[in-house]
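What you see is the complex with one protein chain gone and the rest in place.
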Amino acid sequence: MGDLDQLYQELILDHARRRVGSGLAPAEGLSADHHERNPVCGDEITLRVRVDGDRIRDVSWEGEGCSISQASASMLSQLVTERAPLPRNEASALIDGFRTALRSRGTMELDEDVYEDAAALTGVSKYTARVKCAMLAWVALEAALAALDG
Amino acid sequence: MGDLDQLYQELILDHARRRVGSGLAPAEGLSADHHERNPVCGDEITLRVRVDGDRIRDVSWEGEGCSISQASASMLSQLVTERAPLPRNEASALIDGFRTALRSRGTMELDEDVYEDAAALTGVSKYTARVKCAMLAWVALEAALAALDG
Amino acid sequence: MTIPTETIDLAAVRADFPALHREVDGCPLIYLDSAATAQRPQSVIDAELAFVTGANAAVHRGAHTLAAEATDLFEDARATVAGFVGAAPEQLVWTSGATAALNTAAYAIGAAGLVREGDEVVVTEAEHHANLIPWQQLASRTGAVLRHIPVHEDGTIDVSAAASVISSRTRVVAFAHVSNVLGIVNPVADLVALAHGVGAIAVMDACQSAPHLPLDLPGLGVDLAAFSGHKMLGPNGIGALYGTAELLDALPPVFTGGSMVTTVTLETAEFLPAPHRFEAGTQPVSQAVGLAEAVRYLDRLDMGAVHARERMLEQRMREGLRGIDGVRLLGDADAERIALCAFAVDGVHAHDVGQFLDARGIAVRVGHHCAQPLHRRFGPAATVRASAGVYTTEDEIDALIDAVGAVRGYFGAA
Partner (left out) sequence: MTIPTETIDLAAVRADFPALHREVDGCPLIYLDSAATAQRPQSVIDAELAFVTGANAAVHRGAHTLAAEATDLFEDARATVAGFVGAAPEQLVWTSGATAALNTAAYAIGAAGLVREGDEVVVTEAEHHANLIPWQQLASRTGAVLRHIPVHEDGTIDVSAAASVISSRTRVVAFAHVSNVLGIVNPVADLVALAHGVGAIAVMDACQSAPHLPLDLPGLGVDLAAFSGHKMLGPNGIGALYGTAELLDALPPVFTGGSMVTTVTLETAEFLPAPHRFEAGTQPVSQAVGLAEAVRYLDRLDMGAVHARERMLEQRMREGLRGIDGVRLLGDADAERIALCAFAVDGVHAHDVGQFLDARGIAVRVGHHCAQPLHRRFGPAATVRASAGVYTTEDEIDALIDAVGAVRGYFGAA
């Protein structure tokens, strides 16, 4: 598999098309929104996290962007929502680990058992210019969770 | 004679000490003053030209500066005053010729028959950083003459 | 064009550019991002190197030999670069780049009181942020109003709209000679006539014309102009603000410091005449020397020949891209142009297109190219921009077209 095919795996292109969690869920109960933008390419996302106390019920989003950013939002939404109710601190740990791996310039891998489909984004870490695309939704979730505390 | 001795000929050092024309003459009759400054080294000169119609009676000056700038003012004053009454257009021609030679980067010489002692400043044209020093009084005279017309 | 394109020996030109001979992911580099920054010929690199290892010294400051040599080289460089744009040396102010030049212009115009509350400043809809935001900021500092000239769907400036936007309240009209997204040469004569008709200052962003067309700034009649060295085969960190003698003399300095003053006391400072008044601090001397060599290089190629060759590349690129299903060009007017196309690919995000091209060694730029308002006007938030330089070959254009043709298939969008 060439480098490009490694980056654009079928799973990624598929998530980019399916966009799991896209369309904001109604803001019932406790929820927080965050809008995040990549100034370089203009990609943007509005992400909504709905919680029950310190557990996350689901993550939904709306946005525009490249296939990496769309796939990543889709994968994040699927990962969190499938594990719901997910403790917020576990979500934070997931985000931290994701960031570390993506910033590793190809030296670290995302564990499939932990990150499920999102583990396919491992290859992005070799493309420093694309790390921001893959991080967009994750940063938005981090900010939305922080807003809940603020 | 080394390059340095060529630049600092006895005649130049001598003029720098004697400072012919230094001390402003009384501003009787028609006269114009000009103050000129070399911002790089802080050298300055106030030059006074006294005229009779379109002829120059004399040039006097006051100033501070390096030996080149002092000698040059002294030589200019002597040259103009000895030829008094010197037609103003002849003085302008002298200034133009002096500037051209000094800017020639060592490729032109000042004619001793025309420039007398000031011809010794020929060597300055090889030192582009010093051309401004040698020009200081001459530029001041040019500006003073222009002020008479203005 | 009367000059035949054959006057440029492309193999010889390409041999002059060391950066072109690298590989990307195992493919030979196809550099189509010259509008962002151009590569430099060896002679420019050598000129900087010779300076740095030989005459490296601060200018206008010392009596020692190195300083005198550096000063001579610096002022010779000014004369050379000024000559390249038809100007006198005193009309050329060195800056760190076009952005600094345009900001200096905007601050100086404001500080001179040439724009005041209620006045209007006019820009076009197609400006690079560097020729937009400084004017927004000037307007907000002074209480002036910023207005804009729209562009037609085909990318050309709406000159009749310009005639109504520009009014007796207009003090500044700022526009690009060539937009960095549309690649179209703007109607400078019309804009200058409109500006001067109401006594406004005409400011031209020449970033994308200086590397590609013969440029005669006094002939164009603009009052101020800006360009960047790194886009015209020269070093980074150097650019220029051109101005008419009258205007430069009327403008105060913006950044202040060493080497631009006459008398300084603790209370006040007096400033040198232009251009030195605008050049505070240690100047980028090696870069000025490098830029002078860059314009000599361009002069040796002959800017008429460069322009003729670019027209040919431009047509090849535009026709080729236009023929691809699902590719939409921004501003497809058959106007005078440089060899630059910005485009969107249906169903594939620009970033993904760029990545796909990069995997074939083709370097293009993706994003809004510092022209968000223009992108908003045309729709896509991000586009792909391919831009040629003096070293670009027909084969490289063909490789681009070929690759773009394969994009939608790869991403399943066709």
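Some points to look at:
Just so it is clear, A, B and C label the chains in written order, and each chain counts residues from 1 on its own.
Rule of thumb we're sticking to: a residue touches a chain if its C-beta (ideal position, glycine included) is under 8 Å from a C-beta of that chain, and two chains touch if they have at least 3 such contacts.
Nothing here was measured: the structure is a model prediction, and the numbers come from that model.
Contact with the chain that does not appear here is found for just one residue of C:157, C:232 or C:285, C:285. Within the set C:13, C:47, C:81 or C:100, the residue that contacts the chain not displayed is C:100.
The chain that is not drawn here is touched, among residues C:250, C:269, C:312 or C:406, by C:269.
Contact between chain C and the absent chain runs through residues 18-19, 22, 24-25, 29, 31, 33, 36-37, 39-40, 45, 49, 52-54, 56-58, 61-67, 96-100, 102-103, 123, 125, 128-130, 132-134, 136-137, 146, 148, 228, 230, 235-238, 254-259, 261, 263-269, 280-287, 351, 354-355, 357-358, 362-367, 370, 372-373, 376.
Those residues of chain B that touch the chain absent from the view are 2-4, 7-8, 13, 17, 40-43, 64-68, 127, 130, 133. Residues touching the missing chain, restricted to chain A, are 37, 39-40, 127-130 (touch as defined at the top).
As a working rule, only the chains that are shown with their structure count from here on.
Centre-to-centre separation between chain A and chain B, using Cα means, comes to 78 Å. For the pair chain A and chain C, the distance between C-alpha centroids works out to 38 Å. Once the centre of each chain is set as its mean CA position, chain B and chain C turn out to be 45 Å apart. Residues of chain B in contact with two or more other chains: none.
Looking at chain C, one finds that none of its residues touch two or more other chains.
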